[in-house]
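Removed: one protein chain of the complex. Kept in place: all other protein chains.
Presenting chain A:
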């Protein structure tokens, strides 16, 4: 059986907000160490991988690995019933046909305990083996900055060309009517310190890749989870967009677009 207690329901709510745009159903794989989710969108262009570490939970117990097949739309509805600061407990038995969610209010005024149950389903999903990749370029930037860039450029065109060079990281979009480009330079004093909020670029060689903006806009919804986002790129390899937070991470992989020029 699974029993996992999260100190804040908000984490799961925010995770879902980003994932449900890409896939409608997915398996939460639960085992002793973590709850993970891997799902690919219908067009097989984007993949999302979520990991919630056991250590990130207030309490975590999972005797035996079980997959929880979840309709993300339904789960979103059930999670809407939770307040952000509620203590959330997930429970499922080994036969895994029901997921129960308990919300305990933290407030001192009310002692509310809400219990919800949702039906699970059987999902035949293929798990892709994601190879360990050495990326040529890694850019860490404030997640709000990334959200803004992709949102702005998505107004102009369908795709964005991301160029990482010594100069910095440049986002270029050519639309039918207008075009634009945004350059982020490495923050001067931020470079040595890992924890700072500036733009940090590590690079072995220059990289230029083109991606569909609508996916990036979807990914950027995860900026509520983390102040920073890391973009990892190598030429002709899918982009990795990674948000790390206290309990785990959410990572997106996006296949590049080719051709044009």
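Heads up, the rule we're going with is that a residue touches a chain if its C-beta (ideal position, glycine included) is under 8 Å from a C-beta of that chain, and two chains touch if they have at least 3 such contacts; residues count from 1.
Just so it is clear, contacts and distances are computed from a predicted model.
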| item | value |
| --- | --- |
| Protein name (UniProt record) of the chain left out of view, among "DNA-(apurinic or apyrimidinic site) endonuclease", "DNA replication complex GINS protein PSF1", "Aromatic aminotransferase II" or "CCAAT-binding factor domain-containing protein" | "DNA-(apurinic or apyrimidinic site) endonuclease" |
| Touching residue (missing chain; options A:25, A:53, A:174 or A:244) | A:25 |
| Identified contact with the non-displayed chain, of A:107, A:127 or A:246 | A:127 |
| Residue among A:97, A:115 or A:167 touching the omitted chain | A:97 |
| Chain not shown, touching residues in chain A | 24-25, 40, 42-47, 67, 69, 71, 95-97, 119, 121-131, 212, 237-238, 253, 255-260 |
